[in-house]
Structures are given as C-alpha cells and as structure tokens.
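The complex appears here minus one protein chain, its other protein chains still in place.
Letters A and B name the chains as they come in the text, with residue numbers starting at 1 for each one.
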Amino acid sequence: MTDTISTPVANQFWSVGADIEDTKAPKGVDIDKVWKTRQFQARLVNPANRRKLSVIIVGTGLAGGAAAATLGEAGYNVLNFCYQDSPRRAHSIAAQGGINAAKNYRNDNDSTHRLFYDTVKGGDYRARETNVYRLAEVSANIIDQCVAQGVPFAREYGGLLDTRSFGGVQVQRTFYARGQTGQQLLIGAYQQLERQVAAGTVKMYTRHEMVELIVVDGRARGIVTRNMVNGKVETWTADAVVLATGGYGNVFFLSTNAMGCNVTATWRAHRKGAYFGNPCYTQIHPTCIPVHGETQSKLTLMSESLRNDGRIWVPKKAEDCAKDPRQIPEEARDYYLERIYPAFGNLVPRDIASRQAKNMCDEGRGVGPAVAEVGSDGVERQVRRGVYLDFSDAINRLGQKAVENKYGNLFDMYAQITGENPYETPMRIYPAVHYTMGGLWVDYDLQSSIPGMYVTGEANFSDHGANRLGASALMQGLADGYFVLPNTINDYLADAPFEKVADNHPAVVEARATAQARIDKLLSIQGTRSVDSYHKELGHIMWEYCGMERTEAGLKKAIGLIQELRKDYWSNVRVTGKNEDFNQALERAGRVADFMELGELMCVDALHRRESCGGHFRAESQTPEGEALRHDDEFLYVAAWEWGGEGSKPVLHREPLNYKAIELKQRSYK
Amino acid sequence: MAVTGLIMIAFLLFHMYGNLKMFVGFEAFDHYAHWLKGATEDGGMLYPIIMQGQFIWIFRFVMVLAVLLHIWSAYTLSRQSIAVRGPKYVNDKRQAQTYSARTMRWGGVIVLAFLIFHLIQFTIVPGSFGGNGAEPHTMVLVGFQQWWMVALYAVCMVLVCMHIRHGFWSAFTTLGANTSPNARKWLNFLAIVVAVALFVGFMIMPVAVLFGVIS
C-alpha cells in the first residue's frame, strides 16, 4: 500500500452496504472446468416445455440479436425489441477492427489461456477470472458459428481465414472482414434473427423503446415500452427479461456511439433494484477525428490499426501549432509517445495514448482549429484539441500504393469528414469516448441482482475489467448471445412458467403509470431550453471532470454541477409536440434525463475509487513517472451500486475479486 | 420481355440480311421474298421438312406471338411498377439512366406504330404505298424514292435501334449473363454493335434507292 492517497473516510456521496459475491460460478474447480461444470449443473428445460415459456429481449445487436435467434431456435417464445427501424441497425454494426478468437490457426502459441491472460491483463486486473476464462473458451466457437452463417471474413488465397494482430497483442488471433467486422457479424446475427421471425418463434418489435421494467414479487416479469411511431405506452410480460441494450458512452454527448445509444433501459432497471457495476470505467479511444466545433453531433473513430504505421507527434513549441505541419522541420517535432515509451512507442495501450494526447493539448501544444472550452477554473479559453498522426514516413518507406492498400478506406473516410487529404498532410486525431466497460452487475450466469433479469453484451459489466482489449467487444457480445446466455437462462426458466401477470396487476399498473407520468411531465414543462443543449452541457461536465483524468476536487464539483443541471432540466426543458406522435424530441428528453442520473453515479463511482486502473485515471494515484497506479490491497473489487432512492445516496456493494489462475502485476509499457 | 425481345432482334438481323439482297439484284430480292413464302419451285424455305407454303405462317405466328407477348409483358410490368411507385419527387434528378433506357416505354409504343405502318405498306396491303405485291422490289423502289418516306424510316429506325441498344443489354442481364464488370463491358459493347449494325444495315438500302444507286 502506498501513501499517495488518503484512507477511506465516511463520505457524503454514498453509503456502504454488504459485500456480495457471484454465487453461480462453481467453486473449487480448476479455471478450465468452471464453465463445463456450470453447464452440467444448470437445470434444463424440456424442449416440449420451452414453447410455453416466453422471454423478452431488449436490443438486437450482437448480444441481443444472437440471443434472440438462439433462444428462438431452442423453441422459446421470444419478444425482441429495438428502438431503431430495423434490428440490423444496432450499433454493433459500427465496430471496425475485428474479433479475437483463440483458434491458434497461426501456430503462434495462442491458446485459450493466453487470450484469457491478455484480456485480464488488458482489463488491469479488475475483471472476474471465471467470466473471462469462459469468454476465451467460447471464442473459437463464435468464429465457427459465424462462418457457417455466411459471414464473409477475410480469406487468404488458399481459401482459409486470414487473421491479424490487433491492439498490441503479440499473436495474430484477430479475425476480420475488411474494416467492417462489426457490420458483417451483426448482419450474420440479424439474418439468423429474421429466420426465427419467419419461423414464428421470435416476434420483432422495432421502433419500441423500453421505458420501464416490471418487477413482480421480486422477479423481473416484463417491460413497458413506448411505441415511437404513435406514442402508445404498452406493457409486455414474460417469464424472463434480457437487457442487451449496449453501453452508455453518450452520457458524454460526444462519443463514437450512435446518436440513439442510451442508458434508459439499464437505468430504469437499476432504479428497480439492479446493481450498476463499475460505472466509471469508460474507454477513451485515442484515434478519433477531432471535434470541429460546437455543432458537432458525434465523433468518428478510425481503426486503431493506423497506429501500426502512423507516427504521432505535436510541435515542440506552442507557437508552431498554427503552422502548416509540412513546414515544421523534423527537429521541431515531438514524437512524444516514442519519446516517453521507447519500447512500445506509438503502440501503447489505448488509455495511455489517449491521456498523453490530452496532456500535450493541455500544455498548449495541440494542433488543428482552436475550439472554445470552459476549463475546470470556469474560464473560457481557446484550445487546440488534436495531435498529428503522420504517415509520411510510412509512405516514404512502403510507397503510397502500399499504404493505400492497407488503410485506403480509413484515409477516404478521413478525407470525407475533414476535407483534407491525409496522403499529403498528416491526419489530426484526438481521443473520444468509445466503450463503457461498466454496466449492470451480473453473476456468472449473466443474471442481474433482480432474479429473472439477465444482462448481456456491453450493457453488463462482466468481462473487460477496467479497460477493454481491442477486438474483444464483438467477442463478448456474441459469446453472451450465442453461447453463454442460452446455456444459463435455462437454469432459471426450469422453475417457469411462472404465474401469469395480469394487465391490471399492481406492479404492471405502477410501471405503466410511472412511464406515462414521466412523459407527461416532460411535455408539460414547456421551458426555454432544448433537450440537446442540456445534453451538451452534461457532456462537457462529464468530459472535463470524469473523462481521461479524474481528481477528487473535480469529481465533487461535477456532482454539484450535474445536480444543478438536473434541477434546471426538470423545470426549464422544452419538449415540443405531443406524445401520440413520432416525436424525436420527446425520445431524447427521456434519455437525457436518465443520462443525468447516471452521470452523477459515474462521478460518485470515480470519486470512491481512489486508485488509477485501466480507463480510470485518478490524478492522485500515479507513479513518479506519471503512470496509472493501482491499489490492489484496497480496490481489488467490483463496485456494484444499488439505487438508494430518489434524493438518497447510492449504496456501494463490493464484490471482492479473487485471482487464482493469474498473478497480479502492475502494468508497465516503458 | 428478354426472350421475346431477343427473338425479335434475331428476326431483325435476318430481315436486314434479306433487305441487303436489293444490292444483289431485284430478282434475287424477289426470289428471296417468294422463297420465304414457299412460292418458289424448290418448295421454299425448309421444304420438305415443312410443307410448301407453311413456313411463312409458322414464322408469322411465332413473330406475332413474340410481339404480343412482348407488349403484354411490357404493359403488365409497367402497370405494376406505376401502381407501386410512391408519390413523385418534387426535385428528381436521374444519375445513370440513359436516354434509351428512359424511352423504353414510350419508344416502344412508337416502334409499335411504326411496325403497323410498315406491315400495312409491305405485307397486309401490299402496294398500298405504291408498287406491286407480286414484285416486292417495286414496292421498295417506289416507297424509298420519296425523301419523306426515307426520312420517316430513318427516324423510326433510330428509335428501334435505341430500343435495341438498351433492350439487348438488358435482356442479357435479365437472363443472368451480366455477372461481372467484364461481362457488362462486353455486353454493352455488343449492344452498341448490334444497334449500329441494324441501323446501318437497314438504312443503307433505302438511302441507296433514294440517291439512285439502286434503280
């Protein structure tokens, strides 16, 4: 234990509840037997009984779509919901890089154990060993499954699958489909889903947004949705509910998430009793296209693979920052990652590359157009938020043709968005929020703290610890959807069918009334500020104080700011139109309201975790060289937050992490 | 559409070959015309596989059937498409459509009118525009010695060949032959060759008549 931080003090922001544990992963068996043992222990549902059981699945991305298709194939009645106009639009589609699998097709010493190890280490030792091992175990099945579905992975001339190395690992285990792996995997799952829709096992409800969870006698039994076309508020009941609603990166307003990505489904469930795990763990991706101005609505990620050949630099002197980069001589450039991390250079992990880019810009050495921003001192200033990612060396070394073959589509995308030609002038990049490792707390079966509610994919907290390895998000989504959930939910459904819930059951009536009242309230305020303006302000607060670097003072300030903003929101927001219509302002209004509550919890979580780990960097906890410093003696646990009630403090439950198969180490990339 | 269209294109190539007999001589031309009808001493085309004088009827039947089916398909398909089309765009710009593709429907109707006129002139009421049905070359000579008749035919043949330019390529796409960029290039090229060949092949004879090269 180091003395860089103070010992815990009773805090005004949260209270502490009892410790919890995962009761589902079999204990006392070797790590490689845990999943098989659990699969054998889990009770089964007779195929003939499955058609009497129904499961609600919210979300149609990799985790939701795959689960809906698989449970449909198994014979359950699945009701599947999404807010988009088609299940094929889920944001899994935007993943570019690839999907990891421990196939060892390259004969390069890869194995389940190595993928397991890399994922745990990449997560900075804040993930559950059992979950991660299972993820590595089923990864190989995912590739088989997807190929059988017709996913057109990249192939070599011999007709076999191509793989590449990705995200700084030393084996070539990443399968890919050009720069559109997510799209291809999602379309694969979507096709299987549509097959089940045609077979009648899955009923698909598009443009339906979940706005409330129905809990009956302590069990999750249904959801309330708002039909986004006509505003109808409807209730749906089933024997179990699965949330596969993705991450909450849009709490920052600007992120690489789709515009519609939101936390409402999981947040409503949280308010009904589901614990929220590690909400402060967010991944900031270093290679995104910088912000161009206040009207920007989203950020675009460019594949991390660019760092394999591009060199990152900023001018040594601040007065050079406005110059044409081609006029800045070699000796006036600071290749800061190569300077600080000579061993890994430009390939340091995402969190380090991101934080250093921020440091350079904070020092006033950023490049690109200056954008107005309000600093933590409340003063508005003009800051250049960008660093150069330069391919001129690569073009000289390999030739433009080779660079074009490797990165052509990314260069085109950059040119399309910025209007600049990256073959001639260096690209400008800046970090952006990309993925949230936190999410609803689940046990080994992926069941939340509410019996009967399961959470899969990015929506849960389970597999990535404090930071996610590249090409692992797709792996987790599909692992959960195809192979994990369909082999664990049966243990719960073995007790079903449960007593049917009538439409006039008090729990149903209450849930519907809550949802309706919220809609009515939002429409009745008729204030002066648009929903987006609040969302942007929330985003600024989160980015400034709960972004790449967090401090105790900053987080406390952020909590205050968010509380004020929330108060103002509920008295001054303007939502035009009516409920009984296609009303996009109203949709956003509900989501932003939930983001504000979540944002506060994220800050509380970040405040309580007085250590740096993975994507969570607390300025108070760093090594003398300025690197993240973990405190395993104090924080080797999952923080699972319980909703404390309106106006009350959240309750912290700790799930201690036990490392048996892997030895804990401090990360070092020097 | 594709099959009947290709049958008609094949017929036109055959027809063009017959017309060019005018350059060989009137007798050859007349003989050829009679031979098709089985009115020659060798029993005519395909005799004795087919009875004398029967070929032309089988042939006419196939052609009429092709024309009717072509029209019927065009009519039903157009009607279906128009029925399912949404409201018209206030601002509508076409990106790829060629002039010939755009004029397939109305062009087709005009081509049909031309076909009827042409059949009246030479087949249904032989000699209705001058000349003698028993000596087909006279009808051709009388008809094409008038500049306006040649001009009319020229305009109509432009329409026919445009129809064929898109139709030929389109037919092969419908029949599944156009599955690679290379195939597409060749089919496009071939479509132009066929269209140009038909235009030149058909118009060279009337022009020759008009300018007295054939008389």
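Note that a contact is a pair of C-beta atoms (placed from the backbone, for glycine too) under 8 Å apart; a residue touches a chain by one contact, two chains touch by 3 or more.
Keep in mind that, in the parts below, contacts and distances are computed from a predicted model.
Trainee: Given the options "Peptide/nickel transport system ATP-binding protein", "NADH-quinone oxidoreductase subunit D", "ABC transporter permease" or "Succinate dehydrogenase / fumarate reductase iron-sulfur subunit", which would UniProt use as the protein name of the unshown chain?
Mentor: "Succinate dehydrogenase / fumarate reductase iron-sulfur subunit"
Trainee: Using the definition of touch stated at the top, determine which of A:Q12, A:N46, A:N109 or A:S297 touches the missing chain.
Mentor: Counting the whole complex, the residue in contact with the absent chain is A:S297.
Trainee: Of the residues A:T37, A:S111, A:Q172 or A:Q191, I need the one that contacts the missing chain.
Mentor: Reading the full complex, the residue touching the unseen chain is A:Q191.
Trainee: Pick out which of B:F29, B:F122, B:W169 or B:F199 touches the chain that's been left out of the picture.
Mentor: Only one of B:F29, B:F122, B:W169 or B:F199 touches the chain omitted from view, namely B:W169.
Trainee: Out of B:M8, B:A33, B:A66 or B:M104, which is the one that touches the chain we can't see?
Mentor: Reading the full complex, the residue touching the unseen chain is B:M104.
Trainee: Given the full complex, what residues of chain A touch the hidden partner chain?
Mentor: 66, 69-70, 73, 84-91, 93-94, 103, 105, 141, 143-150, 152-153, 155-161, 177-178, 180, 182-184, 187, 190-192, 194-195, 197-198, 204, 206, 229, 256, 258-260, 292-293, 295-298, 300-301, 413, 416-419, 482-483, 486, 530, 532-533, 574, 576-577, 581-582, 584-585
Trainee: Where does chain B touch the missing chain, residue by residue?
Mentor: Interface residues of chain B facing the absent chain: 77, 80-81, 83-97, 101-102, 104, 166, 169-170, 172-181, 183-184.
We take it that only the chains that are shown with their structure count from here on.
Trainee: Need the CA-centroid distance for the pair chain A / chain B, whole Å please.
Mentor: Whole-Å distance between the two chain centres: 65.
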